[in-house]
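Below is one structure, written out as structure tokens; the observations come after it.
Shown here: the complex without one of its protein chains, the others still in place.
Chains: A and B, in written order; residue numbering restarts at 1 for each.
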Amino acid sequence: MRRAFLALLARDIRLAAGMGGGGGMAVLFFLTVVAIVPLGVGPDRPVLELLAPGMLWVGLLLASLLTLDRMFQADVEDGSFDLLSMGPLPLELVAVAKSLAHWVVTGLPLVIAAPVLGILLNLPPATMPYLMLAMLVGTPALSFIGAVGAALTVGVRRGGLLASLLVLPFYIPVLIFGVGAVEAAAGGFEGQAARQALLFLAAITLAAIAIGPLGAAAALRAILR
Amino acid sequence: MSLTAAQRFHAYANPARFMALSERLLAPLSVLTLLTLGAGLWFALFSSPPDYQQGETVRIMYVHVPSAWLAMLGYSVMALASAVALIFRHPLADVAAKSAAPIGAAFTFLALATGSLWGKPMWGTWWEWDARMTSVLILFFLYLGYMALWATIEDPLRAARAAAVLALAGAINIPVIRYSVVWWNTLHQPASVFRMDGPTIAPSMLLPLGLMAAGFTLLFFTLHLVRMRAEIMRRRVRNLRLARADEGGL
Partner (left out) sequence: MEEFFHMGGYAAYVWTSYGLAAAVILALVWQSLCDWRRQSSLAAELEKAAGGRVRRAAAPAREDDR
């Protein structure tokens, strides 16, 4: 079972990397969203500094939303999902593998790209570690919560749009605590508020890892049986 | 007449029996709703004093608070019915869940809109990103997503299971959202004059408020019955059409 799990994970990562549609495209999208902000609100440095944490997180959320709809859809379309559902792995573990692969090919590259984009938005260097830490802790939640949305919209035409509508309300706590951690650090509350926000982010991520695959598997069974 | 609770539960799972029972309930329930709402409106508009702080605007409360209450009740009914649908495969439960959503969404919208109309004269702003309003807005989005999911999946059985998963996930998430929004709000220290406690409710306001809340709740259940009946009929139509297509198509 472990071998099947690892094989599925490796396959999904390789597929996404091979198509160039996974990490590279998401980072590129993230970059353009963040680059649009100064063009929209003006190049005033203090204003940008104020907006930076929020804008970086919003860009991150959008970038991971956009890649969500392919999580199960591609496999369902080419028939490999039928093989998966008959294989040794329970659907819950399939969902874990898929979410993990989504995180590796989109979440992780976005986290690595974030500090560079932070410079563009005049984010103080001292808060960079908090930004990266918060994103590292928070992004798995995006993939694991997103898996439920992706599973619910399998087989729906223009499912990506619907998945975004379904998933966004569930991303709000991640956004709030993610931005909160960075802002608290920027405001000089490194100790109290920033740690509190990081702990909550961790709690949300753990809960998402525990509950997300169950929901995704239930949704897949409901829709594809 | 010696049915156990479980047997009774499944006896009412029979849609034909539900249709008969709901038909008998509908007329008295409608009359009761109208009477309660009428009495509530009379007290809310004519026979209650203006608040000493908020003046006449306090009358907005008599539609705002019951709407907000129904927004919560609607989601609770939806989530409970979804759980029953997933666990017991009760054939009426997903009908109940689906029928509750548009009513809940409509009252969530009313709660937001009347809250905005109350906020303008009282706090000087149409919208305040305070914890309560923000989480009600997100609740509204959850309703819309749930309805959109029902609308996009054609087969009612599949749509029912998918929507039930979404409703339950939302039910888990609502307290998390609520808490995170409160945390977010304290971090940002709102600059407005808004206070969560508000005026304590005078006994003279309790009667109209109670009557309106009861009237709204009765209205919810009346509408819910009507919508459930329509939904059962819609599925019957669908099945009849499929049967006809089977006969004619082969």
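Here, contacts are C-beta pairs under 8 Å (C-beta built on N, C-alpha and C of every residue); 3 or more make two chains touch, one makes a residue touch a chain.
No experiment lies behind these values; they were computed from the predicted model shown.
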Visible chains in contact with the missing one: B
Touch with the omitted chain, as defined above, among B:Leu80, B:Ala171 or B:Val226: B:Val226
Chain B, residues in touch with the chain not shown (by the definition above): 15, 45-46, 50, 55-57, 59-60, 63-64, 67, 89, 91, 102-103, 106, 109-110, 113-114, 117-118, 120-121, 156-157, 219, 223, 226-227, 229-230, 232-244, 247
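One rule holds in what follows: only the chains that are shown with their structure count from here on.
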Rounded Å distance between chain A and chain B, as computed from the means of their C-alpha atoms: 32
Interfacial residue positions of chain A with respect to chain B in the complex: 148, 152-153, 156-157, 162, 165-166, 168-170, 172-173, 176-177, 180, 183-184, 193, 196-197, 200, 204, 211, 215, 218-219, 221-223
Residue ranges of chain B in contact with chain A within the complex: 86, 138, 141-142, 144-145, 148-149, 152-153, 158, 160-162, 164-166, 168-170, 172-173, 176-177, 179-181, 183-184, 187
